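Every protein chain except one is present and positioned as in the full complex.
Which chain is which? They are A, B and C, in the order written, and residues in each are numbered from 1.
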Amino acid sequence: MPFPVGDSENDGKELFEWLIHPYTSHKFFKDIWESRPLLVLRHCPRYADGLFSTKEMNRILNECNVRYSVNLDVTTYQNGRRETHNIDGRAYAPVVWDYFKNGCSIRLKNPQAFSKPVWRLCATLQEFFKCMVGANTYLTPPGTQGFAPHYDDIEAFVLQLEGKKEWTLYSPRSGKETLPRYSSGNFTADEIGDEIFTQTLEAGNLLYFPRGYIHQAKALPDTHSLHVTISMYQRNSWGDLLEKLLPTTLQNAIIDDVEFRKGLPLDYLSLFGEQNCDKHPDRRRAFMGKISDLFRRLADKVDIDAAADEHGINFLHDAMPPYMTQDEKSRSIHGCDVGMTSPGTPTHYICDIDEKTRIRVLRKNALRIVASQNDTNDNSVVQVFHCVQNPRVYHQEEKKTFEILRQFAPALEFLIHKYPCYVTVGSLPLDSNEDKVNLAISLFEKGILVTEEKIKML
Amino acid sequence: MPFPVGDSENDGKELFEWLIHPYTSHKFFKDIWESRPLLVLRHCPRYADGLFSTKEMNRILNECNVRYSVNLDVTTYQNGRRETHNIDGRAYAPVVWDYFKNGCSIRLKNPQAFSKPVWRLCATLQEFFKCMVGANTYLTPPGTQGFAPHYDDIEAFVLQLEGKKEWTLYSPRSGKETLPRYSSGNFTADEIGDEIFTQTLEAGNLLYFPRGYIHQAKALPDTHSLHVTISMYQRNSWGDLLEKLLPTTLQNAIIDDVEFRKGLPLDYLSLFGEQNCDKHPDRRRAFMGKISDLFRRLADKVDIDAAADEHGINFLHDAMPPYMTQDEKSRSIHGCDVGMTSPGTPTHYICDIDEKTRIRVLRKNALRIVASQNDTNDNSVVQVFHCVQNPRVYHQEEKKTFEILRQFAPALEFLIHKYPCYVTVGSLPLDSNEDKVNLAISLFEKGILVTEEKIKML
Amino acid sequence: MPFPVGDSENDGKELFEWLIHPYTSHKFFKDIWESRPLLVLRHCPRYADGLFSTKEMNRILNECNVRYSVNLDVTTYQNGRRETHNIDGRAYAPVVWDYFKNGCSIRLKNPQAFSKPVWRLCATLQEFFKCMVGANTYLTPPGTQGFAPHYDDIEAFVLQLEGKKEWTLYSPRSGKETLPRYSSGNFTADEIGDEIFTQTLEAGNLLYFPRGYIHQAKALPDTHSLHVTISMYQRNSWGDLLEKLLPTTLQNAIIDDVEFRKGLPLDYLSLFGEQNCDKHPDRRRAFMGKISDLFRRLADKVDIDAAADEHGINFLHDAMPPYMTQDEKSRSIHGCDVGMTSPGTPTHYICDIDEKTRIRVLRKNALRIVASQNDTNDNSVVQVFHCVQNPRVYHQEEKKTFEILRQFAPALEFLIHKYPCYVTVGSLPLDSNEDKVNLAISLFEKGILVTEEKIKML
Partner (left out) sequence: MPFPVGDSENDGKELFEWLIHPYTSHKFFKDIWESRPLLVLRHCPRYADGLFSTKEMNRILNECNVRYSVNLDVTTYQNGRRETHNIDGRAYAPVVWDYFKNGCSIRLKNPQAFSKPVWRLCATLQEFFKCMVGANTYLTPPGTQGFAPHYDDIEAFVLQLEGKKEWTLYSPRSGKETLPRYSSGNFTADEIGDEIFTQTLEAGNLLYFPRGYIHQAKALPDTHSLHVTISMYQRNSWGDLLEKLLPTTLQNAIIDDVEFRKGLPLDYLSLFGEQNCDKHPDRRRAFMGKISDLFRRLADKVDIDAAADEHGINFLHDAMPPYMTQDEKSRSIHGCDVGMTSPGTPTHYICDIDEKTRIRVLRKNALRIVASQNDTNDNSVVQVFHCVQNPRVYHQEEKKTFEILRQFAPALEFLIHKYPCYVTVGSLPLDSNEDKVNLAISLFEKGILVTEEKIKML
């Protein structure tokens, strides 16, 4: 599988097109996304080789602290009954394989924390989707099914890696369950509605379906099945944006626009309410008209920039850290290994960055500048959020952030908008060369810059 | 002062017209309300006799548990400095009068809890305004001022009762302080803006000004001043209604309308936010258009009935209990005194209500029917909220409420909408005579019905 | 019934002796209190006349805001089944009497809030018991029983007021239920253990039983029953005191005594615990010896004064306000009625207190001096708690307290310890006459002093 390295957003797009190949991204978003399932039968069993395997799962179980329920579920679905067999504590490999041999499915819940290729896949795709991209891997013994029919609250890309699995998809059962906000519970056979198709997925094949599509899948009798599900767009809808927007929009409207502060009509409580709903239709209609007018005024007060920044900060907290190649690391602080000439005497500690050094930010969507209060010394500052130092485990640590003086903000914005181009430190829109170099060193030392050439240390 | 007794809502209107006489209510709401101050000089010093007096205040201090800070404030405003002299505990009359003699103003904060005429005034007006009507009385020694210039968050009707006071009013200082949601702090002389007028209020005169108008007042050197301020419409604006409406409206829209559940565009986080606000104006405009469209869709989902009921329930919790005349009491459970024929043997205990008894609800706006879940025995019921048993102290007790079976709700609605007419029990829209009589007795025993004739007890 | 007026603590004792007459207080506390039930048959049906009656209950229902569940319970106990028939809201007299006529018992839960004699009874007894004295009245229709067998967590004095009731008492069922901390639930017939006696109480009779004694009572078929139960000593035991004492005692010991800060032995976790409890008996015994030694050291660190003050402050919050006679009121601020010579001109406002005025505190146990931090102006002060301004409804208002300068504390202590003697203001242990008079006026104005002679106002 190809991991392009250039413009991170475009890299993400290319990787996505690899995922849906031979579909193009343009056609996919036009015809398929959030609208209908897509089955891609590629007749190329090794298409996704190197991404994940039962062998890799075994390595993870042997080497990593995989815990039941936290990282791994052991499940069965037999005779219409779904069961979870998780015990407490660490999932040691022999015990997990014993379950597997006895017909249990194994779900590894955040493989990106343990597997570098899956981390790389998620981190690359998230630059394209600009929202959290998650993953789960499912290992199913021959002839068994591990989960009951249900629907999810995410866009799902099922990539078959080993063996075969027979999938059955069903249409959303109603308009309200189309693109739903929350996943369903487990359904019984007579709750699942109209089948769309039943199809066997073999290694290298892909199945996409939007949130709300009920699905179930069963390993064929002759072989086990291993697939990874890539997911995104969980509560990333217009309604979710409005939930952030509305309260502040109304508060601002009340402050700015006296129409919102005028008193309600004296008879309002007599017009509305359960006991009045079939009285005075004309007065009610007039009142409703006023409400509609206020909604129009509200729409004018919307501050999407603030909501987008709040949303963007949350994304950066949810996000995987960028996957960096060795080459990239060597051009950043992440690869600046220091040695010791003798005990207590490090070899070097100064980054050789000057006006001619060519730099860019590490990823297009890995940082965000947000207005800030003054800092504790009462300097005017902006706050920068980023995901460069995120752990690979979701929300294991706090949001990553630092402050820079407000006068340096345009230079950082310049770098963000110039990406993917490298620019010289000297070209930063700041007054003095000293400021330019100092800012560059400071950002470099925080890990959010890479240089075009391998950095020297002094 | 006239306390009309007929149709409670109309009684409130008549009392309000007494308050603003010779203005009419119609003209007042057309020209003055929320727009400009109004000064009514009536040249009738005894116009409001019987409402409140220093003698009544003295009686209250002597007889009632008036507590500093809770019920009464002792204040001065001298040389631009506002001070509160409250001590702990009960305000005994001699101590309060000692303060007064030494130049302190006395504010009695909820006179309606201690004074029957003020209670009656507030309870009657609230039937007209359908929102909480409050009162404060202010007693000021000759030649002093008790409060700094400030503005309030309520509509204020200042009724001079004894002596004279010189009032100065100033325009709201800005659009944002026009009809403000929250009261101001104390202002200094150079913060208060443009004077509108300075005018002396004598007993019987009225001064009205909307929220946001800065004011200060000083007793003339030759006499003390006593006035009552009647207030209403605190946070009773369109914006306050929208605060209740918006969250549920959006939740309903997200559930009902798939447009709100569709995913945001992939590039949205790159279009908006502090660092992007001067980029891609066309894409931003298109996005904003979609937001405006969603606001229009939102306006269609508004459920004002639910919000009005929530608002109406809160009003009934805030409200004063109805002031009942002796005649009224004798036609309700409130006046059904029972005697004892011998120890342990009450004289009677059955209300003589039958199909021919003519009944009505106690006040037009003293109760409200709200849909409810099933009760604990799984009967389908509605919940009735009312203020008939409220204490005279604001929120001293919980909300007053009871449930009735859903099939009885139309009969109670019928009574509410028939008000002020009395109707026979037999005319209630219920199937059986037994149901009609039982419902009537049940409501009568809860205190929310009056009969046209004095009730007999058996 | 006699209400003595002299030394409040002695008044309480005399009233208590009236209650248990012909028993003496000394004999009662020696032989009966907390040990065994006592039945006093006085053959004097009018012994408690004037304390409470069904007529008074009827007056209360007619005039006061008595609420179901809050102030009044309607109950039945039939065929071994205990039911509560409370509805929502105010208990109007005709409705309550209708229940009564239909066989329901009526419990008025805090009659001292509505009845002056019951208030006076509780307030007087509490000066003797120095803990909250509560009351309930029970009205039972002929031939019925309102409550299931149970035991309570208070000392109970049942005073029959009207009619007759047959009581059955049972011994505590075990050592653990002797003087229990918490009341029992309702018992069935086979849970109640050994009967001590069954006895009919007639008007004027008294039944006492300690907490933990199971009891039930039934009105005789020929007449209703009314009794009042006086209760006290709810969680007022040595254990309750230790609960307050222990945490601070240990904290002080750890701060003061290094023995408590020394490290535990290395093997302690291997000596104790479920898995080790039958190992190393010698080492365990030695360890236990050390623990016993630390308990002895703890006992030396006990600060009962601090715990008693905490306890005493809570008592003053729980307590009924003193019941004052008209004569007493006229010698205190409570009776200092002010008149008006003309509107806004009070007749007087200065208490005529000088060095020769003879004063005492209102009640022996109605106030308590507690050390305090400095006040907001950084003066050294003590805090005084009192119950003089308490409402008659339990905990309806906050604790009543004020501060006085620390140098005045000895003068207030002097007054407390001189009680019941009146002393001249001049005899207060303060340096200047001005201080003496100012303190006396200040305390007088807070309502906690009475003068020997009726006070003049200037």
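Keep this in mind: a residue touches a chain if its C-beta (ideal position, glycine included) is under 8 Å from a C-beta of that chain, and two chains touch if they have at least 3 such contacts.
Worth saying up front: this structure is predicted, and the values here are computed from it rather than measured.
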Which displayed chains the hidden chain touches across the whole complex: A, C
Residue among C:31, C:63, C:267 or C:398 touching the omitted chain: C:267
Of A:139, A:294, A:324 or A:450, the residue in touch with the unshown chain: A:139
Contact with the hidden chain (one of C:79, C:188 or C:275): C:275
Selected from A:107, A:130, A:211 or A:224 as touching the chain missing from the view: A:224
Interface with the unshown chain - residue positions in chain A: 53-55, 58, 61-62, 65, 67, 87-90, 92-95, 97-98, 100-101, 139, 162-163, 223-224, 226, 333-334, 336-340, 343-346, 348-351, 389, 391, 397, 400-402, 445-447, 457
Chain C residues touching the omitted chain (full complex): 29, 33-34, 128-130, 155, 175-176, 178-181, 233, 236-243, 245-247, 250, 253-256, 258-264, 266-277, 279, 284, 287-288, 290-292, 294-296, 298-299, 302, 304-305, 307-309, 311-312, 315, 365, 368-371, 382, 413, 416-417
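In this section, only the chains that are shown with their structure count from here on.
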Overall pattern in which the protein chains touch one another (line/ring/star/complete/other): line
Self-contact between copies chain A and chain B, residue sets same or different by half: same
Cα superposition of chain B on its sequence copy chain C - rotation in ° rounded to nearest 5: 180
Identity of the chain that, by mean CA position, is farthest from chain A: C
Centre-of-Cα separation between chain C and chain A, whole angstrom: 63
For chain B paired with chain C, centre-to-centre distance based on mean C-alpha positions, whole Å: 39
Two or more partner chains touched - positions in chain B: none
